[in-house]
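What follows is a set of notes on a single structure, which appears directly below.
Yeah, one chain of the complex is gone here, protein chain that is, but the others are all in their spots.
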Amino acid sequence: MSVPLSHVLIVASLMFAMGLGCVIAWRANVIMMLIGIEIMLNAVMLTFVGGSAHWGIADGQLFSLMLMALTSAEVSLALAMVVYLHRRKQTVNTDDFNSMKG
Amino acid sequence: MEATLFYILAAVLLIGILLAITARQAVRSIVYLVTSFFALALMFYLLGAPLIAAFEVIIYAGAIMVLFLFVIMMLELESPEKLAKPNFKNWLPALLLAGAVVGALVVLLASRVQAVPPGFTEIPVRQFAFALFKQYGVAVEVVSMQLLFALVGALYLGRRR
Amino acid sequence: MTSLIPILTLLIFLPLCGSLLVLALRRSDAAARGVALAFSVAELALCLWPLALTGEKATGAPAGFFLYQDSAWIERFGIRFTLGMDGISLVMTLLTAFITLIAVLSAWQVKERAGLFFSLLLALQAAVQGLFLSLDLFLFYLFWEAMLIPMLLLIGVWGNGRPVYSTIKFFLYTFVGSLLMLVAIIALYLMHGAQSGSYTFGLPALVHTTIPYDLGLWMFAAFLLSFAIKFPLFPLHTWQPDAYCDAPVAGTLMLGSLLSKTAAYGLIRIAFPLFPEAARALTPLIYVVAVLGIGYFAWIAFAQRDMKRMLAYSSVSHMGFVALGIAAWSPVAVSGALLQMVNHAVTTGALFIAVGMLEERAANRDLSGYGGTWGKIPVFSFFFLVFNMASAGVPGLNNFVSELIILVGTFRVAPLAAALAFLGTILTLVYTVRLVQEVVFGKEKAPLELKDLSLREAGVLGVMALVVVALGVHPGPVLELFRTPLEVLLKQ
């Protein structure tokens, strides 16, 4: 296949930017914010895999795998937290959660 | 041929994500996302990572997204009126920052002259496995520990008082 | 034989083991005390052993070191567990073991959580010993920071007055300094690595790094600042009177007698050899600060009514001589500074203990509460007088010898600074005789029921007085130990 690495990276960066936008824009909804994070993480994975393929080293793929494991851990915890918070406050609006105020 | 396929898939991916993040309902956005991730999985395959592609489908599109769906349904968040939809004021900073990030990345990419000719090598699963379990054995252990902690944490948070 | 037994490692880990054991025994005060005493005696005995080995040459050791030990630790970053002992380290470890023993004995009456107290004392000793022995900058830094923890706890938990305020002040000051030092250490590490290709924190290797003058100035300044805070030198001293006053007696002893010496040791062992040019450039600054400090602190000490505070200022004033001797960086002056470190530790430490004994009896540190103790508690007064006279530099006692050596050594290099510093000794005498006058002589200002020293207290002060006299009359052996290491250090 003869796609230049830069194109892969551009796709990844667009994807990352959209994830970022999602996280920022949907501040009222934790679920959507989590989705944004997933998108960003996938963008990172795409970068890793692209790099791995480009240089022919397995490490990039390996890290995508690690990322996936990480993400699943993160998502399961985050969703558990959402459930917990929803149970306590009946909302998923992040602006209502401010107990971390400094 | 493969390159064309790649671009098509990329288009599907990006459009799917765009739809996902602008969807009115969380359930819809999940469905769009699943579509995009399928496309992404294919792109991984094209980039010579069949194993990752498989995992993408199984774990992401399969497990994680379903988990999202479960939670959405459990909390009965599917009706759009329950959620405050972002208006333009919310989107503005997001667009600005995302634009800045993309712009900067593109500038960076464009400024780097491609030293190596374009082209990808496929990495066989055997090599992948060797690297995973020989070189990064400790990392695998750490990740597994982490998954365990996440499990315990989720159980702790989810228990009924 | 000696290579089979890792004396140096033992020197560090023996007190550490003692500390853990005491911690385990903390339910019984008596047991904790006994074990702490046993371990500090054992440590002192262990420190005496290398005295017999000074003539030998350890394999692989840098010049001047007769005990050396080097093993891999964190190879990834070139951090090694390198310990070495030369004459200077030997004297310092002996001093540490001696002072800790005295501290344990002087803390005999601690009632509240005694086990933890002794445990912390021993832990502190381990850290100080490690610092005096380490030849790896990373290790040095580690011990440097490790010293802080037990010290802070000692002041914070057992202190009186405003312990929390003093603790925080002490912590912030020293921490700011040590962070700067860390930056300099890492910069040095990277520079050396880039130059030679081998990334190492080993002091003997780092000495050969070529450092651009400007950068060296900054790095030396970082080290100097860090050490000057711990010293402390004018005007970075304001944590010191508070910390000294609010710490329990044993804590003050460790702080004043040992921790300030680590800073001087660092200057001699690390800062000056690593950055000789920068050191030369900044020497005038050290002269000014040292001379100013000697006079200024002596002057302020005169105004104090709180005895411990007076001694705190006196302590910094005397440390000025150490700084002066180091700044001169000539063999005679530095050997004088090293001797002064030992003398200062013993004399000032003994004075702090003596004041602590008074405080234990009358629960009062104010000068106006005492007077005419000679008639009531003659044994105490005798010792108090002896230590004060030593502090005032009466010949025949220890401080005189070192101050004379520093004066003579410094005068060659910087006559004006040396002469001015010695004018400061007039001020030293002024506050010393005031202290003696108000406590030992005169009329009793408030009716007090004082008991003379117990056998333990008399023993503690007696041993220290013996050291004071011995070092005043025959300091030759100690000075001889400094000779070889100084020849090596100053040749670089």
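For clarity, chains are labelled A, B and C in written order, and residue numbers in each chain start from 1.
In the analysis below, a residue touches a chain if its C-beta (ideal position, glycine included) is under 8 Å from a C-beta of that chain, and two chains touch if they have at least 3 such contacts.
Rule of thumb we're sticking to: contacts and distances are computed from a predicted model.
**Student:** Under which of the names "ABC transporter permease", "Iron-sulfur protein", "Cation:proton antiporter subunit C" or "NADH-quinone oxidoreductase subunit L" is the non-displayed chain listed in UniProt?
**Tutor:** Hidden chain identified via UniProt as "NADH-quinone oxidoreductase subunit L".
**Student:** Among the chains in view, which touch the chain not shown?
**Tutor:** When the entire complex is considered, the left-out chain reaches A, B, C.
**Student:** Which candidate, B:12, B:69, B:101 or B:139, sits in contact with the chain we can't see?
**Tutor:** The one listed residue touching the chain not shown is B:101.
**Student:** Of the residues C:47, C:323 or C:479, I need the one that contacts the missing chain.
**Tutor:** Result: among the candidates, C:479 touches the missing chain.
**Student:** Write the list of chain B residues that the hidden chain touches.
**Tutor:** 93, 97, 100-101, 103-105, 107-108, 111-112
**Student:** Take the complete complex as the reference. Which residues in chain C touch the chain that isn't displayed?
**Tutor:** Residues 169, 172-173, 235, 237-238, 296, 299-300, 302-304, 331-332, 335-336, 339, 372, 374-375, 378, 382, 389, 393-396, 400-401, 404-405, 407-412, 415, 418-419, 422-423, 425-426, 429-430, 433-434, 437, 440-443, 473-476, 479, 482-483, 486 of chain C touch the chain that is not shown.
**Student:** Which parts of chain A face the unshown chain closely enough to count as touching?
**Tutor:** Listed in rising order, the touching residues are 20, 23-24, 27, 33, 94-95, 97-102.
Please note the rule applied: only the chains that are shown with their structure count from here on.
**Student:** When you draw the chains as points and link the ones that touch, which shape shows up: line, ring, star, complete, or other?
**Tutor:** The chain contacts form none of line, ring, star or complete graph.
**Student:** Rounded to a whole Å, what is the gap between the Cα centroids of chain B and chain C?
**Tutor:** Chain centroid spacing, chain B to chain C, equals 59 Å.
**Student:** Any idea how many Å lie between the Cα centroids of chain A and chain C?
**Tutor:** Averaging C-alpha atoms per chain gives centres 55 Å apart.
**Student:** Hunt down the residues of chain A that sit against at least two other chains at once, touch-wise.
**Tutor:** In chain A, nothing touches at least two other chains.
**Student:** So which stretches of chain B touch two or more other chains?
**Tutor:** Expected reply: no residues.
**Student:** So in the complex, the part of chain B that touches chain A is made up of which residues?
**Tutor:** Answer in residue numbers: 2-3, 6-7, 10, 13-14, 17-18, 20-21, 26, 29-30, 33, 37, 40, 43-44, 46-49, 51-52, 55-56, 59-60, 63-64, 67-68, 71-72, 74-75, 77, 83-84, 86, 90-91, 93-95, 97-99, 101-102, 105-106, 109-110, 112, 114, 116, 118-123, 127-128, 130-132, 136, 139, 143-144, 146-147, 149-151, 153-154, 157-158.
**Student:** Give the list of chain A residues in touch with chain B in this complex.
**Tutor:** Per the stated touch rule, the residues are 1-11, 13-29, 31-32, 34-36, 38-39, 42, 45-46, 49-50, 52-54, 56-59, 61-62, 64-66, 68-77, 79-84, 86, 92-93.
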